[in-house]
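Worksheet: one structure, shown below.
A protein chain is absent from this complex, but the other protein chains hold their places.
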Amino acid sequence: MAKIVAGVGTSHVPAIGAALDNGRTGEPYWKPVFAGYEKSKEWIAKLKPDVCIAVYNDHASAFSLEMFPTFGVGAGEEYPIADEGWGPRPVPPVKGHPDLAWHIIQSVVQDDFDLCICNKMAVDHGLSVPLSVMFGQPSEWPCPIIPVIVNVVVYPVPTGKRCYMLGKAIRKAVESFDKDLKVVIFGTGGMSHQLAGQRAGLINKEFDNRFLDNLVHDPAANLDITHLEYLREAGAEAIELVMWQVMRGALDDEVNEIHRFYHVPASNTAVGHIILENKKS
Amino acid sequence: MAKIVAGVGTSHVPAIGAALDNGRTGEPYWKPVFAGYEKSKEWIAKLKPDVCIAVYNDHASAFSLEMFPTFGVGAGEEYPIADEGWGPRPVPPVKGHPDLAWHIIQSVVQDDFDLCICNKMAVDHGLSVPLSVMFGQPSEWPCPIIPVIVNVVVYPVPTGKRCYMLGKAIRKAVESFDKDLKVVIFGTGGMSHQLAGQRAGLINKEFDNRFLDNLVHDPAANLDITHLEYLREAGAEAIELVMWQVMRGALDDEVNEIHRFYHVPASNTAVGHIILENKKS
Amino acid sequence: MPINAAYEDIPGTVVFDMDRARQGYHLNMFCMTLMKPENRVAFKANEAEYLKQFPMTEAQAKAILSRDWNAMINLGGNIYFTGKLAATDGLSFQQVAAKMSANSQEEYLQMMLAGGRSVEGNRSKSEWKNRG
Partner (left out) sequence: MPINAAYEDIPGTVVFDMDRARQGYHLNMFCMTLMKPENRVAFKANEAEYLKQFPMTEAQAKAILSRDWNAMINLGGNIYFTGKLAATDGLSFQQVAAKMSANSQEEYLQMMLAGGRSVEGNRSKSEWKNRG
């Protein structure tokens, strides 16, 4: 039986990827950011997950206004790195895990989640930056990745509650897979930030830290955050935090907090990061 | 307030479109098929809907194995007619109703249906044949159409129950639209048929007529039909009947049967057709 | 996958599930290209050469070149994709269905005119055991 053993929440700020790719991780601006992930890299290197499920949003890279799905699951063998205007990041392509991905699709669609099946898509910083901060700069990623994409760009976007329930459905699917696999799920994006308009640069530490606290001790409390509240209180792009709810929904109600990191700023964004492990049963 | 006043169920057999396009409607093989829609054409010409919502499945025309959404709603201004290999059907392009379509998307996504927003797609026989049998051969279609697409091609496909609930959510959305619009919803595809394999040509009149009877008098009874039962009892392509459930879910529990027509064969398929009106309140 | 095992009991029927979608990816994506008239012309001009663009198996290419419609389906093709190949050949869905399931076009047409293939005796592979 496959099992989701832990969840990782992390921002996916493109500038973090650029800092890594351009060898700027030692600069005073970036050093504290990467320091926050040192323990995480050790943790995941020791854990050696067989598969990671990475919940992220496509930033108008694989999808456009021609077509935008609410939820998608990548079932492909491999995903190229998107060219977001500055050339593709110099990181390895992402290898998928079609067996488990299709199994998840089978199960989750029958549980009334209306997924888009995605076999061919380029993956953007939303996915590649979390891989970089957790796995560093290997010549290939240490395990297969199942991309789960969530629309947080074109409104209407799904509610936090719906995302949390998707996490529960994914967990159920993973647990009915007939091979022994150790799975880690990533929820990415956020935390407070706003990229555009005259209010760009908004950060709300209180909101972010309350969100992190709730994530550990009272995940249900985060489910009541409305879209309006994310936007008003924590910036237009804080809506990405609904993707952390997918991750949290896929874990046990009770979890151990292994690591937490919070830092302002990286580019326009409050970097938040947390590692949660299910208690061993 | 906009209101769904009636539902139309109809097969969307491509050969019916070809018979029309090639002027073969008077031939003995086709005459009875088109005769079954005479009353329907009069009915809809008299009703003059402001908008039709057309639930159909894309037959690998706008979507492919690259990407296949479970549910999609067309929010575009206009949809070209797909070239399915024999050139596009010589029928007018389909004009959309972006105002109502986006309103439906807004409402239905917030009600936990994970739609794919579709602005640009070619529409195939699944949509154009129902328009042809209901509206004949006009130089342009008499009203805007909102395409609602359902995956019944790449398994897993949604359950009949989920489709029925989508219909209810669409109804709620329409009723909260702030303009007076008379809306008709089409559920298309089916009835019993199988296009491929050594069992091709399967027809099950008893299954089809029970489905039609239930649709009028006991729609809940149809919701228990499993995918396996559709496939085994009524042929692999009978799964398309889940799209009739969307239409039925969007109507009142109690309806008046205005017209019914059932004929075997058209090409490989049992042609079924029904018109249901909500009782005036 | 266990989730789909029950479908396997339906005789003469292939459900386009995950295994088929994976197996038939390139065969089906080849068919998608036939939605453009210029591609239909290019394919017809040199079929084997055209197929080289798609990393399908030899068996799949052979099924396409020999228009073995059942083989295409058994190798992961889906009828809505292979239907584009049929259209390119000027064949209707009915003509292809006849090729897949009947001795002749005429026999298939007559069967359909007589009400189609009955579900009786065609529900389970166990009912087909004694067929040739």
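All chains are identified by letter, namely A, B and C, in their written order; residue positions are counted from 1 within each chain.
Basically, contacts are C-beta pairs under 8 Å (C-beta built on N, C-alpha and C of every residue); 3 or more make two chains touch, one makes a residue touch a chain.
Just so you know, these numbers come straight off a predicted model, no measurement behind them.
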item: Displayed chains contacted by the hidden chain, counting the whole assembly; value: A, B
item: Which residue of A:24, A:210, A:232 or A:259 touches the chain not shown here; value: A:232
item: Residue in contact with the excluded chain [from B:10, B:40, B:70 or B:119]; value: B:119
item: Residues in chain B touching the chain absent from view; value: 75, 98, 102-103, 105-107, 110, 119, 178
item: Chain A residues touching the omitted chain (full complex); value: 14-15, 18, 59-61, 64-66, 82-87, 153-156, 192, 194-205, 207, 228, 231-234, 236, 264-265, 267-268, 270
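Note that in this section only the chains that are shown with their structure count from here on.
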item: Intercentroid distance (Cα basis), chain C paired with chain B, Å; value: 24
item: Chain C: positions in contact with at least two other chains; value: 3-4, 18, 21, 25
item: Residues of chain B engaged with two or more neighbouring chains; value: 65-66, 154-156
